[in-house]
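Only a single protein chain was left out; the remaining protein chains are all shown in position.
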Amino acid sequence: MTTPAGLKFLKSHEWARTESDGTVTIGISDHAQNALGDLVFVDVPEVGKTLTAGVACAVVESVKAASDVYSPVSGEVVANNDALQATPELINTDPYGAGWIARIRPSNAAEIAKLLDAVAYDQVVAAEAH
Amino acid sequence: MHEKLIFEHSRTGRTATAQFPAAEAADIPAGLRRSKRPLLPEVSELQAVRHFTRLSQLNFSIDTHFYPLGSCTMKYNPRACNTLAMLPEFLSRHPYAPAATGQGFLGCLYELQDMLRDVTGMQGVSLTPMAGAQGEFAGVAMIRAYHQARGDLARVEIIVPDAAHGTNPATATMCGCKVVEIPSLPNGDIDIDALKRVVGPATAGIMLTNPSTLGVFERRIAEVAGIVHDAGGLLYYDGANLNAILGKVRPGDMGFDVIHMNLHKTFSTPHGGGGPGSGAVGVGKRLLPFMPIPVVGKEGNQYRWLTEKDLPQSIGRLSGFMGNAGVLLRAYIYMRMLGRAGMQRVSEYATLNANYLLARLKAAGFDAAYSDRRASHEFIITLKRQSKELGVSAMDFAKRLLDHGFHAPTTYFPLLVPECLLIEPTETEAKEELDAFVEAMIAILAEAGTDPDKLHSAPHTLPVRRLDDVRAAKQLDLTWKAAQA
Partner (left out) sequence: MPFIPHTDTDVRDMLATIGVPSIDALFDEIPASLRGASLAGVPEALTEMDIARLMQERATQDGKPLNFIGAGAYEHHIPAAVWSIVTRGEFYSAYTPYQAEASQGTLQLLYEYQTMIASLTGMQVANASLYDGASAVAEAALMAVRAHRRSTSARILMPTTLNPIYRQVTRAIAGNQSLNFEMLPYVPGSGTTDATALDKWKGQDVTALVIQQPNFFGQLEDVDALTDWAHANGALVIAVVNPTSLALLKPPGEWGQKGVDIVVGEGQPLGVPLAGGGPYFGFMTTRMEHVRQMPGRIVGRTLDLDGKPGFTLTLQAREQHIRRTKATSNICTNQGLLVTAATIYLSIVGPEGLERVAAASQSRTRELVEALTKIRGVRAVFSGPRFHEAVLTLDRPVEPVLEALAAQGIVGGYSLAEHYPELGNALLVCATETRNSNDIARYAAALASLLN
């Protein structure tokens, strides 16, 4: 799967997408879901919770691993992906679409700019493979 | 072979209760009474005996199969240890019965403390922790208590090698400490430079296994001890691999301040399908006041429990009574049967078996993870090459070994060696058994070349085929419900 050009990334494999209403949708990358394997559980952040960039806000769990999801931006959770409760595999099948984790109203727009773009993120992934 | 659930044998009104007298409970207010019976089976005694006997036959065990599970020391559990620990007088002893009525029992525990102290080179032993992880907890809690008693409150970091067992970091967290990981060198030794960089005024201690979980002896252990001690930290020895060095070198002589022993590994108490374990701790002089209670003491020729009155700085109690007392008796009997010379033979023949198995597997075309190192009582084979060339994984090998009648080695641990099998034969296996295991590995390797699907879909001859772990975790079915019948 090619990394969507419009998204921003953390080195720790989370993505962020700024929506037209100014909110930011977050999720984990295709590379991350692939490394984890079949997901069996996702703990999404509660609506209304205040997140800090770089701090764990969700947990994704497969049979053999569990991994914290770090929030790419600071702000308040305005929506979370309820469908992941029953179908965590959405992250495996559609990590950048139906497998989104939460939507955040960012409190500091400058944070987005500091994230990696798709090209830089692909380089991080390539470097890890060595 | 399939055995129904016990509940599926159940019929309302069927009992096996002839041995219990009927009685009437009085004085219990209606509001506190149970209104609906619990879901317990109603079966005859024969049905229960047959059901559980059949279930037992679905297991691999040391008594039935070679069980080379690395890091677990699956050695023979002598039957005498069980029989003698289950003498009726020992079984009927209430833990709070006066010490005067338990001098025989307490004497065994007291002598066990002495023997364990001697084989580990420590100054004191507490038998109370109930498993290795609880022994680790006791150890780290003592290290914390030691620093706190000196007013050195900044020491909250526990250093752990990246190859450590998961209980090490989990234990440090439970003790309220912060974990600092250090890497291993390509030859399996600790990265001394990395260690030097992380030690400092926040260092509470380091947790080490030696030989390490990589199956090799940490050669620069004296230097490691010096660095940590000079920085003001203490050294914790995880006794998971004590079988490798028993009677050869003592943790106390290597510079460790505290150690836990897995009596269910080195001292041959049974693993019981997942416990009971026993994680006795030994301490150096500095930690003596902090040992968990109770400890068995001796005054004149009388044994008694030492409690908080005797050890006011103790980290406290970790169990309701006296740890896994019956396990301690088994370890005592085992040590007395082995005696002084037998202790040394344990590590000698465990090491001989491991190195022999390693030599034969290498000759058969398998890759040792640390090929220029001597194996301790265990060693790591990495199937990274076979995984790339033949598309078979360590898991496939493990599952196919089951078809050959061998329990699989530990797989995917330690985490930093890809596609690994951690193999520990123990001293109680005969050469013929090791040879048969090698033959099975050779056959599987050949099969991986000709029919890899046979490996992917293994096991083929067990009561069930490979189980769907993803389904198990996603569609949680943790208790039986009558409606499912």
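Going in written order, the chains are labelled A and B, and every chain counts its residues from 1.
Everything below uses one rule, namely that contacts are C-beta pairs under 8 Å (C-beta built on N, C-alpha and C of every residue); 3 or more make two chains touch, one makes a residue touch a chain.
None of the values given here were measured: they were computed from a predicted structure.
Taking every chain of the complex into account, the absent chain touches A, B.
Of the listed residues B:115, B:311, B:441 or B:455, the one in contact with the hidden chain in the full complex is B:115. Although one chain is not drawn, the whole complex shows that of B:21, B:151, B:186 or B:312 it is B:21 that touches it.
When the missing chain is restored to the complex, the residue among A:1, A:47 or A:65 that touches it is A:65. Taking the whole complex into account, subunit A touches the unshown chain at residues 40-41, 43, 46, 61-66, 68.
Note that in this section only the chains that are shown with their structure count from here on.
One inter-chain figure worth recording: subunit A and subunit B are separated by 38 Å, centre to centre, where each centre is the mean of the chain's CA atoms. Taken in their complex, subunit B has these residues touching subunit A: 412, 469-470, 472-474.
The touching residues of subunit A, counted against subunit B in their complex, run 38, 40-41, 61-64, 88.
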